[in-house]
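Every protein chain of the complex appears in place save one, which is left out.
Then we have chain A:
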Amino acid sequence: MLVHSRGGRWAAWALFAVLFLPLFALPLLVILAASFSAHWSGAFPSGLTTGHYAAATRGESLQALTTSLVTAVTASLLALAAGTWAALAAASLKQGPRWSRFAGRVLDTLFVLPVAVPSVVVGLAVLVAFSEPPMLLNGTRWIVVLAHAVLVTAFAHQSVSAALARLDPAYEQAAASLGARPSYVLWKVKLPLLLPSLSAAAGLCFALSMGELSATMMLYPPDWTPLPVRIYAATDRGSTFTGAAVAVVLMAATLLVLLAVSRVRTRASYR
């Protein structure tokens, strides 16, 4: 306890409330309120309506929701596969001789690099590289999925390699000493032990991909518009209330999937 006097404590809490509520709680509440209201031209919104949700869950907006979900799931799975493979390879390299340990560190560095590069630039790079044959992806949905996968791979790799570093080597040594093949050890020992952190990484990748705007703005074809682009388009032409409703849909979808993932994680860690 830092502050012992009752008055001082109340002062600290009051300061906290004054800073925290308007800055962090208000934005989310405001979006929620706006999504249900018909007008907002005074202090408070007026005219309770669910019309914006009707607009946000049909036609183009519904399509944007499925686009976002498909993109996020596909990109997360690709990123998890690549990131986990790279983390496992780097961890195994780090057990070898000196040059091999160095190679493992280089591999780690290469895979965190996408975090450091601005995502707009990742979008530009993917656009430049995949706009001409033989790798013509521009104008297809795959270019969006690919860019999302590149952007989130680093996070998958980071969280899996952190988990690998904490993994007790005794399990795999015991399995190997009993004659298990390396592939058997990987499938039956290592990956099950990594399952909690793999699912956490999956949740992180999914949330990041759902909210990705910068690279998507550079790349999206007209028939593959994810939710963030849709929200931007609505806001830009002045229909902010529809934008707010679509934003609530985006937040709800993200939260639902994160909740499901965290239930999987709890089950996996109690096994």
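Just so it is clear, a residue touches a chain if its C-beta (ideal position, glycine included) is under 8 Å from a C-beta of that chain, and two chains touch if they have at least 3 such contacts; residues count from 1.
Note that contacts and distances are computed from a predicted model.
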Missing chain, UniProt name, options "Sulfate adenylyltransferase subunit 2", "2-aminoethylphosphonate ABC transporter permease subunit", "Iron complex transport system ATP-binding protein" or "Rod shape-determining protein MreD": which is it? "2-aminoethylphosphonate ABC transporter permease subunit"
Given the contact definition stated above, which residue among A:70, A:125 or A:195 touches the chain not shown here? A:125
Touch with the omitted chain, as defined above, among A:73, A:251 or A:264: A:251
Where chain A meets the left-out chain, the residues are 1-4, 8-9, 12-13, 15-16, 19-20, 23-28, 30-31, 33-34, 40-44, 82, 85-86, 88-90, 92-93, 96, 100, 103-104, 107, 110-122, 124-130, 146, 149-150, 153, 176-179, 181-182, 204, 207, 210-214, 217-218, 228, 231-232, 235-236, 240, 243-244, 247, 250-251, 254-255, 258
